[in-house]
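Accompanying notes for the structure given below.
One chain of protein is taken out of this complex; the other chains stay put.
Up next, chain A:
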(Lines give C-alpha, C1' and ligand atoms only; values in the text may rest on other atoms or scores of the structure.)
Protein backbone atom coordinates (compact mmCIF):
# COMPACT_ATOMS: atom_id res chain seq x y z
CA UNK A 1 0.00 0.00 0.00
CA UNK A 2 2.81 2.39 0.91
CA UNK A 3 4.58 1.83 -2.38
CA UNK A 4 1.26 2.43 -4.15
CA UNK A 5 0.85 5.78 -2.36
CA UNK A 6 4.47 6.73 -3.09
CA UNK A 7 4.02 5.91 -6.76
CA UNK A 8 0.82 7.92 -6.97
CA UNK A 9 2.53 10.87 -5.25
CA UNK A 10 5.46 10.77 -7.68
CA UNK A 11 3.06 10.64 -10.65
CA UNK A 12 1.12 13.50 -9.08
CA UNK A 13 4.25 15.62 -8.80
CA UNK A 14 5.08 15.03 -12.46
CA UNK A 15 1.52 15.93 -13.39
CA UNK A 16 1.85 19.18 -11.46
CA UNK A 17 5.04 20.12 -13.30
CA UNK A 18 3.34 19.27 -16.61
CA UNK A 19 0.32 21.32 -15.54
CA UNK A 20 2.47 24.32 -14.66
CA UNK A 21 4.27 24.12 -18.02
CA UNK A 22 0.97 23.83 -19.86
CA UNK A 23 -0.54 26.85 -18.05
CA UNK A 24 2.67 28.84 -18.57
CA UNK A 25 2.67 28.18 -22.31
CA UNK A 26 -1.05 28.76 -22.72
CA UNK A 27 -0.83 32.06 -20.87
CA UNK A 28 1.97 33.25 -23.12
CA UNK A 29 0.09 32.17 -26.24
CA UNK A 30 -3.04 34.08 -25.21
CA UNK A 31 -3.13 37.67 -26.48
CA UNK A 32 -2.35 40.37 -23.94
CA UNK A 33 0.17 40.28 -21.10
CA UNK A 34 0.18 41.89 -17.63
CA UNK A 35 1.36 45.17 -19.14
CA UNK A 36 -1.46 45.12 -21.66
CA UNK A 37 -3.82 44.58 -18.75
CA UNK A 38 -2.28 47.55 -16.97
CA UNK A 39 -2.81 50.02 -19.79
CA UNK A 40 -6.02 51.98 -19.93
CA UNK A 41 -6.47 52.38 -23.70
CA UNK A 42 -7.98 55.84 -23.27
CA UNK A 43 -5.02 57.05 -21.17
CA UNK A 44 -1.87 55.89 -22.93
CA UNK A 45 1.54 55.66 -21.33
CA UNK A 46 4.85 56.66 -22.81
CA UNK A 47 7.34 54.11 -24.10
CA UNK A 48 9.54 54.95 -21.14
CA UNK A 49 6.68 54.17 -18.72
CA UNK A 50 6.18 50.85 -20.43
CA UNK A 51 9.84 50.02 -20.11
CA UNK A 52 9.67 50.83 -16.39
CA UNK A 53 6.71 48.47 -16.03
CA UNK A 54 8.40 45.73 -18.03
CA UNK A 55 11.53 45.97 -15.88
CA UNK A 56 9.54 45.90 -12.67
CA UNK A 57 7.49 42.90 -13.70
CA UNK A 58 10.49 40.88 -14.93
CA UNK A 59 8.84 40.37 -18.30
CA UNK A 60 11.94 41.35 -20.22
CA UNK A 61 13.57 37.93 -19.74
CA UNK A 62 13.37 35.12 -22.33
CA UNK A 63 10.44 32.73 -21.77
CA UNK A 64 12.41 29.56 -20.80
CA UNK A 65 14.33 31.64 -18.24
CA UNK A 66 11.06 32.99 -16.87
CA UNK A 67 9.61 29.47 -16.57
CA UNK A 68 12.60 27.81 -14.99
CA UNK A 69 13.09 30.76 -12.66
CA UNK A 70 9.48 30.37 -11.59
CA UNK A 71 9.74 26.56 -11.25
CA UNK A 72 12.91 26.74 -9.17
CA UNK A 73 11.32 29.23 -6.79
CA UNK A 74 8.00 27.33 -6.74
CA UNK A 75 9.71 24.07 -5.76
CA UNK A 76 11.10 25.86 -2.72
CA UNK A 77 7.62 27.12 -1.88
CA UNK A 78 8.07 30.63 -3.29
CA UNK A 79 5.38 31.41 -5.84
CA UNK A 80 6.51 35.00 -6.16
CA UNK A 81 4.52 38.21 -5.98
CA UNK A 82 1.23 39.11 -7.58
CA UNK A 83 1.84 41.41 -10.55
CA UNK A 84 -1.26 43.52 -10.10
CA UNK A 85 -1.27 43.78 -6.30
CA UNK A 86 1.70 45.59 -4.90
CA UNK A 87 3.60 43.65 -2.29
CA UNK A 88 1.27 40.64 -2.07
CA UNK A 89 2.85 37.18 -2.15
CA UNK A 90 1.02 34.60 -4.22
CA UNK A 91 1.04 31.58 -1.90
CA UNK A 92 -0.60 33.23 1.14
CA UNK A 93 -3.02 35.00 -1.22
CA UNK A 94 -4.08 31.67 -2.74
CA UNK A 95 -4.14 29.76 0.55
CA UNK A 96 -6.38 32.29 2.25
CA UNK A 97 -8.95 31.80 -0.53
CA UNK A 98 -9.34 28.06 0.04
CA UNK A 99 -11.36 28.60 3.22
CA UNK A 100 -14.09 30.83 1.73
CA UNK A 101 -14.48 28.55 -1.30
CA UNK A 102 -14.69 25.47 0.91
CA UNK A 103 -17.24 27.26 3.09
CA UNK A 104 -19.43 28.23 0.13
CA UNK A 105 -19.19 24.82 -1.50
CA UNK A 106 -19.63 22.96 1.80
CA UNK A 107 -22.70 24.94 2.76
CA UNK A 108 -24.14 24.72 -0.76
CA UNK A 109 -23.68 20.95 -0.90
CA UNK A 110 -24.95 20.46 2.66
CA UNK A 111 -28.16 22.32 1.81
CA UNK A 112 -28.45 20.38 -1.45
CA UNK A 113 -27.99 17.04 0.30
CA UNK A 114 -30.48 17.75 3.09
CA UNK A 115 -33.15 19.12 0.77
CA UNK A 116 -32.47 16.68 -2.05
CA UNK A 117 -32.65 13.59 0.14
CA UNK A 118 -35.65 14.80 2.17
CA UNK A 119 -37.57 15.78 -0.95
CA UNK A 120 -36.57 12.56 -2.74
CA UNK A 121 -37.85 10.40 0.10
CA UNK A 122 -41.07 12.37 0.38
CA UNK A 123 -41.62 12.26 -3.34
CA UNK A 124 -41.02 8.50 -3.54
CA UNK A 125 -43.30 7.75 -0.63
CA UNK A 126 -46.07 9.91 -2.09
CA UNK A 127 -45.53 8.67 -5.59
CA UNK A 128 -47.91 10.17 -8.15
CA UNK A 129 -49.67 12.30 -5.53
CA UNK A 130 -49.73 16.04 -6.19
CA UNK A 131 -46.72 16.86 -3.94
CA UNK A 132 -44.68 14.34 -5.91
CA UNK A 133 -45.71 15.88 -9.21
CA UNK A 134 -45.06 19.40 -7.92
CA UNK A 135 -41.61 18.43 -6.66
CA UNK A 136 -40.80 16.65 -9.89
CA UNK A 137 -41.68 19.77 -11.86
CA UNK A 138 -39.63 21.94 -9.50
CA UNK A 139 -36.68 19.57 -9.71
CA UNK A 140 -36.73 19.62 -13.50
CA UNK A 141 -36.75 23.41 -13.40
CA UNK A 142 -33.86 23.30 -10.90
CA UNK A 143 -31.80 20.89 -13.02
CA UNK A 144 -32.35 22.87 -16.21
CA UNK A 145 -31.72 26.34 -14.73
CA UNK A 146 -28.21 27.54 -15.58
CA UNK A 147 -26.19 28.90 -12.64
CA UNK A 148 -25.84 32.35 -14.19
CA UNK A 149 -29.61 32.71 -14.39
CA UNK A 150 -30.41 31.49 -10.88
CA UNK A 151 -27.56 33.55 -9.42
CA UNK A 152 -28.67 36.79 -11.07
CA UNK A 153 -32.38 36.21 -10.41
CA UNK A 154 -31.64 35.29 -6.80
CA UNK A 155 -29.51 38.38 -6.36
CA UNK A 156 -32.22 40.59 -7.84
CA UNK A 157 -35.15 39.19 -5.85
CA UNK A 158 -33.65 38.39 -2.46
CA UNK A 159 -31.12 41.17 -2.25
CA UNK A 160 -32.18 44.11 -4.42
CA UNK A 161 -35.98 43.80 -4.12
CA UNK A 162 -36.61 42.10 -0.78
CA UNK A 163 -33.40 43.15 1.04
CA UNK A 164 -33.33 39.71 2.70
CA UNK A 165 -29.65 39.15 2.10
CA UNK A 166 -26.61 41.29 1.25
CA UNK A 167 -25.82 41.69 -2.43
CA UNK A 168 -22.25 40.52 -2.14
CA UNK A 169 -19.06 40.19 -0.18
CA UNK A 170 -18.30 37.96 2.78
CA UNK A 171 -18.86 40.46 5.55
CA UNK A 172 -20.44 43.86 6.06
CA UNK A 173 -17.94 46.55 5.08
CA UNK A 174 -16.75 48.41 8.14
CA UNK A 175 -18.50 46.13 10.67
CA UNK A 176 -16.51 43.99 13.11
CA UNK A 177 -16.13 40.33 12.16
CA UNK A 178 -18.89 38.05 13.37
CA UNK A 179 -19.95 34.54 12.41
CA UNK A 180 -23.58 35.64 12.11
CA UNK A 181 -22.53 38.33 9.61
CA UNK A 182 -20.58 35.81 7.51
CA UNK A 183 -23.51 33.38 7.62
CA UNK A 184 -25.87 36.14 6.52
CA UNK A 185 -23.62 36.81 3.52
CA UNK A 186 -23.17 33.08 2.86
CA UNK A 187 -26.75 31.87 2.88
CA UNK A 188 -27.97 33.35 -0.40
CA UNK A 189 -25.07 32.22 -2.64
CA UNK A 190 -25.01 28.84 -0.88
CA UNK A 191 -28.75 28.33 -1.44
CA UNK A 192 -28.42 29.34 -5.08
CA UNK A 193 -25.46 27.00 -5.50
CA UNK A 194 -27.51 24.18 -3.98
CA UNK A 195 -30.51 24.46 -6.34
CA UNK A 196 -29.21 22.38 -9.23
CA UNK A 197 -27.55 19.81 -6.97
CA UNK A 198 -30.60 19.48 -4.70
CA UNK A 199 -32.80 18.87 -7.74
CA UNK A 200 -30.45 16.21 -9.09
CA UNK A 201 -30.09 14.46 -5.73
CA UNK A 202 -33.85 14.54 -5.31
CA UNK A 203 -34.40 12.79 -8.64
CA UNK A 204 -31.79 10.12 -7.88
CA UNK A 205 -33.10 9.60 -4.36
CA UNK A 206 -36.67 9.24 -5.59
CA UNK A 207 -35.78 6.75 -8.32
CA UNK A 208 -33.48 4.74 -6.10
CA UNK A 209 -35.98 4.57 -3.23
CA UNK A 210 -38.82 3.55 -5.53
CA UNK A 211 -36.69 0.66 -6.75
CA UNK A 212 -35.75 -0.41 -3.25
CA UNK A 213 -39.33 -0.15 -1.95
CA UNK A 214 -40.28 -2.94 -4.36
CA UNK A 215 -37.59 -5.29 -3.06
CA UNK A 216 -38.47 -8.48 -1.20
CA UNK A 217 -36.72 -7.53 2.01
CA UNK A 218 -38.85 -4.41 2.29
CA UNK A 219 -41.96 -6.48 1.85
CA UNK A 220 -40.61 -8.85 4.50
CA UNK A 221 -40.00 -5.99 6.90
CA UNK A 222 -43.54 -4.78 6.41
CA UNK A 223 -44.86 -8.34 6.86
CA UNK A 224 -42.99 -8.56 10.14
CA UNK A 225 -45.04 -5.58 11.31
CA UNK A 226 -42.27 -2.96 11.32
CA UNK A 227 -43.78 0.53 11.36
CA UNK A 228 -43.83 2.19 7.94
CA UNK A 229 -41.58 5.04 9.11
CA UNK A 230 -38.82 2.64 10.12
CA UNK A 231 -39.32 0.54 7.01
CA UNK A 232 -38.57 3.59 4.92
CA UNK A 233 -35.83 5.14 7.03
CA UNK A 234 -33.97 2.05 8.23
CA UNK A 235 -34.59 -0.57 5.59
CA UNK A 236 -35.22 1.22 2.35
CA UNK A 237 -33.44 4.59 2.58
CA UNK A 238 -30.12 3.20 3.78
CA UNK A 239 -29.89 0.97 0.75
CA UNK A 240 -31.29 3.56 -1.62
CA UNK A 241 -28.64 6.02 -0.50
CA UNK A 242 -25.71 4.13 -2.04
CA UNK A 243 -26.10 5.38 -5.63
CA UNK A 244 -26.95 8.84 -4.27
CA UNK A 245 -23.67 8.96 -2.35
CA UNK A 246 -21.80 8.10 -5.54
CA UNK A 247 -23.67 10.92 -7.24
CA UNK A 248 -22.84 13.37 -4.43
CA UNK A 249 -19.16 12.48 -4.77
CA UNK A 250 -19.20 13.21 -8.47
CA UNK A 251 -21.08 16.53 -8.04
CA UNK A 252 -18.28 17.97 -5.92
CA UNK A 253 -16.33 18.68 -9.10
CA UNK A 254 -19.35 20.34 -10.71
CA UNK A 255 -19.89 22.38 -7.55
CA UNK A 256 -16.40 23.87 -7.95
CA UNK A 257 -17.46 25.28 -11.32
CA UNK A 258 -20.70 26.63 -9.89
CA UNK A 259 -18.88 28.13 -6.93
CA UNK A 260 -16.46 29.95 -9.24
CA UNK A 261 -19.38 31.56 -11.04
CA UNK A 262 -21.27 32.43 -7.87
CA UNK A 263 -18.15 33.91 -6.34
CA UNK A 264 -17.94 36.33 -9.27
CA UNK A 265 -21.61 37.32 -9.01
CA UNK A 266 -21.55 37.69 -5.22
CA UNK A 267 -17.99 38.99 -4.92
CA UNK A 268 -17.25 36.09 -2.57
CA UNK A 269 -13.51 36.16 -1.88
CA UNK A 270 -12.69 32.58 -2.82
CA UNK A 271 -10.47 30.82 -5.33
CA UNK A 272 -12.94 31.37 -8.16
CA UNK A 273 -13.02 35.13 -7.77
CA UNK A 274 -9.24 35.20 -7.41
CA UNK A 275 -8.77 33.21 -10.62
CA UNK A 276 -11.30 35.24 -12.61
CA UNK A 277 -9.64 38.46 -11.46
CA UNK A 278 -6.19 37.13 -12.20
CA UNK A 279 -7.15 36.02 -15.70
CA UNK A 280 -8.78 39.39 -16.40
CA UNK A 281 -5.62 41.22 -15.38
CA UNK A 282 -3.21 38.62 -16.79
CA UNK A 283 -1.68 38.23 -13.34
CA UNK A 284 0.53 35.30 -14.37
CA UNK A 285 1.98 34.38 -10.95
CA UNK A 286 -1.48 34.30 -9.34
CA UNK A 287 -2.96 32.23 -12.18
CA UNK A 288 -0.05 29.78 -11.93
CA UNK A 289 -0.25 29.63 -8.13
CA UNK A 290 -4.03 29.22 -7.97
CA UNK A 291 -4.09 26.60 -10.74
CA UNK A 292 -1.35 24.63 -9.04
CA UNK A 293 -3.07 24.71 -5.65
CA UNK A 294 -6.30 23.52 -7.27
CA UNK A 295 -4.25 20.86 -9.10
CA UNK A 296 -2.70 19.69 -5.81
CA UNK A 297 -6.17 19.45 -4.24
CA UNK A 298 -7.58 17.44 -7.15
CA UNK A 299 -4.61 15.06 -7.23
CA UNK A 300 -4.73 14.58 -3.46
CA UNK A 301 -8.45 13.83 -3.55
CA UNK A 302 -7.88 11.32 -6.34
CA UNK A 303 -5.13 9.57 -4.40
CA UNK A 304 -7.30 9.49 -1.28
CA UNK A 305 -10.23 8.10 -3.27
CA UNK A 306 -8.08 5.33 -4.74
CA UNK A 307 -6.74 4.47 -1.33
CA UNK A 308 -10.22 4.55 0.20
CA UNK A 309 -11.57 2.25 -2.52
CA UNK A 310 -8.75 -0.16 -1.87
CA UNK A 311 -9.60 -0.23 1.81
CA UNK A 312 -13.35 -0.52 1.31
CA UNK A 313 -13.36 -3.03 -1.51
CA UNK A 314 -10.66 -5.69 -1.25
CA UNK A 315 -11.35 -6.74 -4.84
CA UNK A 316 -9.59 -3.59 -6.05
CA UNK A 317 -5.92 -4.29 -6.54
CA UNK A 318 -3.48 -1.52 -5.65
CA UNK A 319 -0.27 -3.40 -6.10
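The definition used in the following text is that contacts are C-beta pairs under 8 Å (C-beta built on N, C-alpha and C of every residue); 3 or more make two chains touch, one makes a residue touch a chain; residues count from 1.
The definition used in the following text is that contacts and distances are computed from a predicted model.
You can't see one chain of this complex, but its UniProt record names it "ABC transporter substrate-binding protein", from the set "Hydrolase", "Predicted small integral membrane protein", "ABC transporter substrate-binding protein" or "Choline dehydrogenase-like flavoprotein".
Of the options A:20, A:139 or A:277, the residue whose C-beta touches the omitted chain is A:277. Touch with the chain omitted from the figure is made, among A:2, A:47 or A:223, by A:47.
Checked against the full complex, the candidates A:188, A:212, A:240 or A:260 give a single residue touching the omitted chain, namely A:188. When the whole complex is considered, the residue among A:136, A:159 or A:215 that touches the unshown chain is A:159. The chain not displayed touches chain A at residues 30-50, 52-53, 55-56, 81, 84-88, 93, 96, 111, 114-115, 117-119, 121-122, 125, 155-156, 158-160, 163-175, 183-184, 187-188, 190-191, 229, 232, 264-265, 267, 269, 273-274, 276-277, 280-282.
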